[in-house]
Each structure stands twice: as C-alpha cells, then as structure tokens.
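The block that comes next holds subunit A.
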Amino acid sequence: MKCILNTGRTVPQGAYVEHKGSDAYRSVASAGFLNPVDMMMLGIEDGDRIRVTTPAGHIVLTARPAEGVARDEIFVAIGPYANHVISSETHGTGMPDFKSQSADVEPTKEPLKSVGELMEALGGLHYDRT
Partner candidate 1 sequence: MTELWVKNACVIDPIRGINGEIMDIAIRDGRIVESVSDRADVIDAQRCLTLPGGIDSHTHVSGTKVNFGRYMSPEDMRAGRTKRKGKMHVTSGYYVPTTFGNSYRYSAMGYTTLLEGAMAPLEARHTHEEFTATPHQDMMANTLFDGNWAVMDAVREKDIRKTAAVVAWTLKAARGYGIKLTNPGGTEAWGFGEDLTGIHEMVPHFAVTPAEIITTMIRANELLKLPHSVHLHCNNLGKPGNYQTTLETFDIVPDLNPARQTLYATHVQFHAYGGGTWKNISSKAEEITRSVNIKPQIVMDMGQIMFGRTMTMTADGPMEFNLHCLHHNKWSNHDVELETGSGIIPVTYSKKSAVNCIMWAIGLELALLTKNPYQCLLETDNPNGAPFVKYPEIIGLLMSKRYRDEECATLATGVEQRTSLFALERELDWHDIAVMTRAGQAKALGIVNQGKGHLGIGAEADIAIYPIRTDSVDPAREYRKVVEGFQKTRYTIKRGRVVSREGEIIVDGANATFWVDAKVPEDLKMENDPEFIKRFEQFYTVRMSNYPVQDVYLPRGRRIETEVFT
Partner candidate 2 sequence: MIEHDVVCPFCGCLCDDLELETEEGKIVKVQNGCALAESTFMNDVRLPAPIRRTETGWEDISYTEAIKETAEILQGADRPLLYGWSSTHVEAQSIGVHIAELIGAVIDNTSTVCHGPSILAIQEVGHPGCTLGQVKNRADVIIYWGCNPVEAHPRHMSRYTTYATGFFVPNAQLERTVIVVDTRRTDTAGIADEFVQIEHGGDYAVLSALRAIVRGKTSVIPAKIAGVSKEQLIRIVEICKTAKFGAIFFGLGLTMSRGKYKNIRNAIELTDELNRHTKFVISPLRGHGNVYGSNEVFTWMTGYPFAVDFARGIAFYNPGETTAVDILRRGECDAALIVASDPGANFPRDAAAHLAKIPTVIIDPHVNATTALSRIHIPCTAAGIDAAGTAYRMDGVPIRLKKVIDRGYMDDAEILKKIYDHLNGGKGP
C-alpha cells in the first residue's frame, strides 16, 4: 500500500524517551498506526508485523489500528524506527520530511529489531549495561 509516513510525539514515547533500551520504548516507538480500513485492505490484524519501505530504506513495525489516522497514512512516534526510513534531504531548510515521507506498507513475517540493533545497522555498538 502506498502511503504517507507521518511522525509525531506521544505521551508513552515521551515517558520512555530516556529509556531507549527498554522493551517499553521499543513497543511504543515501533508501533505503526494505520486506519482500520487500510489494515483490512492489507489483511492484517492488530499486532501483526508490517514492512515499511521508502527510498531511504526499510523497517519492520508492529501494526496498530487508529481511527484518527487518515486513509493512506501511517503514523509512527518520532524516534529511531521512523527515522530509519526517513530521508535526510532537507530541501535547503535544515528540516527533513518527518511528516511527509512517501512509503510503501506491506505485511511481513520478519522480526522486529531492537533500538540497539538499529544503531548497529548504522555502524554503532549497543551498550547494554544499565
């Protein structure tokens, strides 16, 4: 499904923002909110995994239904999951397209990555001793 990737702040994302290694953070930052009609069209249920692909890359998220999300839109809390597929082009403004990245959403069986794994994919090394 072709759609617009929209991102924004949420209370749980904010509450766990200083605990990025936690399961709780992973669960809020990796949720992809879709209009229930779109979920039906994709043939997926609450909690199923989806693969979101953009020119910048792809990411696996957990699909969640949300009435407030428009058709052909996917909403993800700001954070490393959404950013994994957002282009760093700023069109000369300094600001990437955090709310208007075009994306392709499809069902998948691939596993969800942790924040640490995402950072390691970028060349980092996860620190897990706290």
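Rule of thumb we're sticking to: contacts are C-beta pairs under 8 Å (C-beta built on N, C-alpha and C of every residue); 3 or more make two chains touch, one makes a residue touch a chain; residues count from 1.
Inclusion criterion for the candidates: all candidates are chains of the complex that A comes from, given by their letters.
Here the structure is a predicted model, which means the values were calculated and not measured.
Engineer: Once the contact definition is applied, which of 1 or 2 turns out to touch subunit A in the complex?
Structural biologist: Per the touch definition, subunit A is in contact with 2.
Engineer: Which residues, counting only subunit A, touch candidate 2 once they are in their complex?
Structural biologist: Counting only subunit A, the residues touching candidate 2 are 4, 6-11, 14-21, 56-57, 66-70, 73, 75, 78-80, 83-100, 115-116, 118-120, 122-127, 129-130.
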